[in-house]
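Only one protein chain is missing; all other protein chains are in place.
Note that the chains take the letters A, B and C in the order they are written out, and that residue 1 is the start of every chain.
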């Protein structure tokens, strides 16, 4: 059984701590893949992203997606954390950590989680510009729908 | 141009430090994928792995593979570090960090580096058992050759 | 039935949530969106392109032809942009 840990939080995400959480004290883990999604400054014009989420459903969807991934790939541990609230450029928005004895399982589980999270987890990004204006809501990308769809073709 | 950093070292690998190296001070990075290959204890019987390498060629091959990946995917930074010498269970043997503005580029570049590194980088693992005996050389896996071959089919 | 609104749907309607009792003939998500549009300018601005609206019924994603019978919480929001 994979150890699944998910959280929706307004606190900074800790890559080193989460890596240690899936690997320390267990010498049966051979491969750890991490994905970190960072807030970009959009060529210097962005002051912050504000992440709105649907409390209750956001946690439930992330846990559902992590569980799907753990059923599909042979992972020993899978951690999925997502920020809400204000996030400034350079800060992490999302962190996925997949531990497995096989590197391809770790890579694919992490990538699957990200593709489904983009299209299914109820979060919305609003841009705040450095000049004090609100630049508006980030639009969803069709590429994200396509990225999710390819996992169905594989199945 | 991607920032490429490679090293063959007998010192512990520092995930958090290498992550910071590709992301700190640059707010144009949106996605960072890391791969860590860890020494397992093989159900408790392993004391250590001894990693033999071909000095000169090992560094050259890793740099060649990282450069190939950086030419094929749109990455902003790519770090590939590999240990030599004795490594104990739980310690990292290899660390790949790929930074990009697109998550799929980061995932694929890191996975490509690992697949080619397994089959092309001149390193050999010898197992040292806890009971003081030397358990012998680790055998190459056919699955690793197949993993490498699929990148040619894609091309 | 509790309604929740997120992102620009929330901003245009001007509410984070409300509790409504739709008429008995409102059986699907699509019916509900059509009925809400008649409730004022903010609703019309939010729902003028219904195909852009994503829906969750009691925390599960649902299509516009899904039944809302027996549902306690309906959330309306734009395509998600997390991750």
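Here, contacts are C-beta pairs under 8 Å (C-beta built on N, C-alpha and C of every residue); 3 or more make two chains touch, one makes a residue touch a chain.
Every value quoted in this text rests on a predicted model; they were computed, and no experiment measured them.
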Which displayed chains does the hidden chain touch? B
Just name the one of B:10, B:52 or B:74 that touches the chain not displayed here. B:52
The one of B:48, B:94 or B:109 in touch with the missing chain is B:94
For chain B, residues in touch with the removed chain: 37, 51-54, 56-58, 60-61, 82, 93-94, 114, 117-126, 137-140
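The definition used in the following text is that only the chains that are shown with their structure count from here on.
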Note: chain B sits from chain A at a C-alpha centroid distance in Å of 23
Take the average of all CA coordinates in chain B, do the same for chain C, and state the distance between these two points in whole angstrom. 48
